[in-house]
Structure formats: C-alpha cells, structure tokens
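In this view, the complex is presented without one of its protein chains, the others remaining in place.
Per-chain numbering from 1; labels A and B assigned in written order.
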Amino acid sequence: METFLGVVIGGLLIGGLYALIAMGLSLQYGVARVLNVSHGEFIMLGALTTWSLYTAFHINPLLSLAVCGPAAFALGYVLHRTVYRRILATSPSPGVFESNSLLASFGLLFVIQNVALIAWGANTRGYSYLAVPVSLFGVLFGANQLLTLGCALVVGVAFYVFLARTRVGKAIRAAAQDSTSAALMGVNINSVLALCFGFGAALAAIAGMLISMCYPVTPVMGIPYTIIAMIVVVLGGLGSIPGSFLGGLVLGLIGSLVTYIEPSLTLVAYYLIFALLLLVKPTGIMGR
Amino acid sequence: MQTGKASWLRLRTPVLWLALLAAMGTLSLYASPYTVIMVTNILMYVILTVSWVLFSAPTGYISLATAAFFGVGIYTSATLGGQLPLPLIILTAGVASFVLAALVGALTLRLKGVYFAFFTFGLVELIKHLLLWYEVSVTGVRGRFVVSADNVTIYYIILGILVILLLTSYLIRRSRVGLALQAIGEGEDAAAHTGINVSAVKTFVFALSAVFAGAAGAAMATRWGYVDPYIAFDYLFSFTAVAMAVFGGLGRFEGPILGAVVFAFLRELLITRFPYVYMLVMGSVLVVTILYLPQGLVQLAQKSTWRRLRGHREPA
Partner (left out) sequence: MKAKRLTRREFLGVTAATGAGLALAGCKPSVPATEAPAATQAAPTKAAAPTAAPPTKDKIVVGMSRPLTGALVAIGDSAFGPISKAFVEEVNAAGGIEVAEYGKKLPIETIIYDDTSDVGTMTRLTEKLILEDKVDFLWPACGTSFIYAQAPLAEKYGYLLITAEGGASTIREMLPSMPHVFVTLSFSDWYQLPVFAELVAKAGAKTAFVTYIADLHGIEYSGSAGIEFPKNGIDIVGLRSLPPDMTDFSEVIRAAQATNPDVFCLFGYPGQIMPTVGTCMGLGFNPKAWLGGPGVNFGFFHTAFGPAVEGIMGFDGYSPKQSPALKELADKLYTGKPEDIQDWWGHPFYWAGLQIWKQAIEKAGSLDQEAIRNIVATEHFETVLGDTWFDKGLLAKECHMAEIGQWQNGVFEVVGPVEHATAEVVYPKPDWPTG
C-alpha cells in the first residue's frame, strides 16, 4: 500500500513538471498556432542559466526565476514580433502558416542549441539542491521533487487565474477560441499572439529552472522535453490550459506506474496512449 | 523561325531533364568515388522529400511518418541482408512500408490537420520503442550489422528509386487520382460530394509515397553498416523531409527537389568546413529563407522577388 502510494505521488511529482512544460507549448500552439519544436530549447536555456547562477554565485535556484522568467518572456515576445508575425503576414492560409512556422522553429532550434553549446560547452551539468528525503503519508520523497511540484502548481494556478480574471487573459482566451472574431471584437490580435508566445517561453524557462534542481542539464537536453510537451498537449486538448495541466499529471501517473513494473515499456506506454487517444478522442481529455 | 523557337521551348524541359538524367546516370564514370557517395546521400534526401510531397503537398496533411517508413526499410535490410539478393530486399522494404502506411492511413487519415501530424510523429517513436523493447527483451540484440554493398551499386539503386519516384509523381499529378487528391486538398466534403472515394484515394497515395521512403531506407542501410532502433527510427528524418520541401517551395514540382539538394549540400559543406557552427548557420539559413522567401527557394526565380528584396535593403 505504501509502495502504491509512493508510486502515485511520485507520478504526480513528475507530472507537475510535464504539466508546466505542456502549458507553455499549449499557449504557443493552441493560440499562436506555432508548432514550436524549439520549445525545449527554452527549457534548456532556463536550466543552464539557473545552473550557472547557482554554481557561480550561489544564487538560490528559485530566485533565478526572477531572471529566467522575464528574460525568456522577452525573447519569446520579440521572436513572435519579428519572426512569426512576419510569417503570419506572408502566409496565404493557416496550413501554409503551420508548415512555414514549423520550418522557422526548426531553424530556431538549431540556432539556440548551437549558441548554448558555444556559451556553456557540451558537458553534462548538475548540482544537488534539497536532495534530502521528506516523509509524506509515511512514504519518502525528495524534497527537491516536492518543491518542483509545489512550484508547478503555484505557477499553473497563478497562470490560470491570470487567464480567467485579467483583461489580457480574457483576450488570450478569446483568441484561442476564435482569433478572427476576437480581432473583430477589438482584441489586438498581434500583440495577444506575441504575449502568448512570450508566456509560453517563460513557462518553459521556469520549467527548466525546476528541472535543473532534479535532473542533469546539457545544451542538447531540449528535444526530449519538447516531445513530452507535445504528447501532453494532445492528451489535454490543444489550446486548453487546464487540459494541459491535467494531461501532464495523467502522463506522469501512467509513466510512474509502468516504470515501477517494467521501465523498458515506459515510453512504449506513453506513445501507445498518445496514439490511442488520438484515434478515439483526438480533441483530448478536456477537448470539446 | 518562329515555329522552331516555339518547338524548342516546348522541348526544352524534357531535353534538360534527359540531359540531367544522362549526367546522373553516368556519374560513376567521371566523378570521384567520394562524389558518388555524397551524391547518393543527397539523392536519398531528395527521395524522402519528394515522397513526402507526393502525399502531403496536395492534401495539406503534414505527415511526420517519413522516418517510420525509412526505418522500416532500414530494418528490413538489417534483418534480411545476406539472405536475399539486394533488389528483393529493397522490394520487400517497399512492400512492408506500403502495408504499414496503408494500415496507418486507413486508421488515421480521418484525423484533421495537425492531429495527423501528431499521430504520425508518435508512430515513429512508438515503433522505435517497441522495436527497442523487442530487441532487448526478446532477441537480446540491441543493434544489427547490415551486409554492405558496393558504393556505386547503391548510387544507381538510389538513382533508380528516385527516377521511378519522379515519374510516379509526375504521372499521379496528371492522373485522375491526382485530380482527386487536389480536390481533397481544397475541401474533403466537397470532394466526397463529387463522387470521389476520399479515404481510398488518400490511403492509396499515402501508402504509395511510403514505398519510396522504405526502399531508400533499405538501400541506405547497406552504407551505414550498423543500425539500431535509435539510428533507424530517427524522427529528424521526418522533420528534415518537411523542412527541405518547405525550404525549396511546395508551390512547384521542382521546389522540393531544389530544397532537398540545396539543404543536403549545404549541410555537407557546413559539417565539413565549419563543423562548430553547423547548426547555427543552418538554422539561420532556414529562418531567413522562410522570412524573406515565404514560398521557398523557388521564389528566387521570380523577378518580383529580387525587386522586393532589393527594396527591403535600400531603406536599411
């Protein structure tokens, strides 16, 4: 029983991280319609920055949030304003925009990864922060992992409230549902899309910061996380922020259960569920 | 005089194609051994790109399954190599990819737009991890050696696959299937109303396109010597095929070919001349191209593009 509880809570711990990563991609894809394959590179930038600040200046990883979040937001915002907005303007149809922006984000992935390789070198990095056991319902967990889930929950809820309550948030949700009518209703669609892209990048960088507390960090770490994010976004339903959150936790749980029994089938299970869901209910668990 | 010029104009395209084919068909006679190897690699990318375009460009379905079909070909070669003659292995690989694509197509081609892209991407990963699990826990081998073949032979096989692929694409575009495909791309419901069997057409062309990726995989595996599930089912091949096609331009028959040739050649140049900044330069080229040439490289052939590009530079 205790083991089972451990496996379930362990799944939620990793699921929280998945949720955070997926929320960012969901904003970028669900609203801004950019299938951003360079999403994981922002995670990598956040993680490496946090690592640098921690090892060089002993800055608490959580405090590097103040640097990573805004910096990634600015980068994402500017990228949309310069690159994706232009592609949007030159694309005659949504289909063309989808493929052209995919190419652009593919190019960005290359650029960002190479810049990081030059800046940080190729070594695998890591540090231990709060890697001590904490007892919860009689089961032990790493304090850093609990902290990760806590942060993911706080960020997720805060972001949800932001979307639900603020003017900007409402504009984003309107654009997610139907960008043409949102524009007709007076929403400045271009700046909303750029905001979404910026928030997506910021969420990725925050996730990167949390990842660096538990997992190794390298300039080439991004792509596997992008893939996880893609799975979760589909699980939760494209463009649905609560869906992404739920999808992340669900995937974390499944992964944790399968890993406990037979780790070599973990990724098989991920993709099997992903494929089955697409066949049965392509709009995701929270989709309409 | 006038008629002579007109007939030359009419003939020029086929004559140029034939000249190109003749040049490629005799490559091993005048080019250095490595040039043959390098061109083989470039042609492999052309096959992957054009086979992707065959289905995805007219229908608008972004398939990320190229790597799955390519990988099926690679593994066919790895498991059957030495037991069957190479042409038979390549044929088997093509058939295996056709069957896989037909199954996947029948199951998933009702998925709209991006869901199809997601599914096909997941397919590559699913096969890779299933195969890895199977190899580790059942056969106990993680990787397999592939019986190698002569470089020049492989070049001509790859060239042959490409020629058949180009002919197929050309004929499909002019056939009723091609027209049906075009109609589907413009609106599936409307196409269905005009009496087109939408799912049959989609599935058939999707499966047909897979044959070439599979055959190319079987041929290329002999050049690699050693493969494992990670090497064979590398999703980068899927993304690269899309990137090359969009980079060259989907609007024209020649666009994706141009895209694949320039992309593959540029990659070769960068990894050998400027290896430490290969990704940086490659990525920048892709971004800048799509920003300034949204219709891909083929846009460079339009006079208006040059005027516009010059116009952009002047105020700066």
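Criterion: a contact is a pair of C-beta atoms (placed from the backbone, for glycine too) under 8 Å apart; a residue touches a chain by one contact, two chains touch by 3 or more.
Please read all numbers here as calculations on a predicted model, not as lab measurements.
Colleague: Quick one: which of A:10, A:76 or A:169 touches the chain that's been left out?
Modeller: Missing-chain contact among the listed residues: A:10.
Colleague: On chain B, where is the contact patch with the chain that was removed from view?
Modeller: Counting only chain B, the missing chain is touched by 9, 12-13, 16-17, 20, 23, 31-35, 37-39, 41-42, 129, 132-133, 136-137, 140, 142-143, 145, 148, 151, 220, 223-228, 230-231, 234, 236, 252-255, 257-258, 261-262, 265, 268-276, 278-279, 297-298, 300-302.
Colleague: Touching the hidden chain in the full complex, which residues of chain A are there? Just list them.
Modeller: Considering the whole complex, chain A reaches the absent chain at 3, 6-7, 10-11, 13-14, 55, 113-114, 117, 121-128, 131-133, 140-145, 214-216, 218-220, 224-225, 227, 255-257, 259-260, 262-264, 266-267.
Going forward, only the chains that are shown with their structure count from here on.
Colleague: For chain B, which residues are in contact with chain A within the complex?
Modeller: 60, 62, 107-108, 111-115, 117-119, 121-123, 125-126, 129-130, 132-133, 136-137, 239, 242-243, 246-247, 250, 276-280, 282-287, 290-291, 294
Colleague: Which of the residues in chain A end up touching chain B in this complex?
Modeller: Residue list for chain A touching chain B: 29, 35, 37, 83, 86-87, 90-91, 95-96, 98-100, 102-104, 106-115, 117-118, 227, 230-231, 234, 238, 264-265, 267-268, 271-272, 274-275, 278-279, 282.
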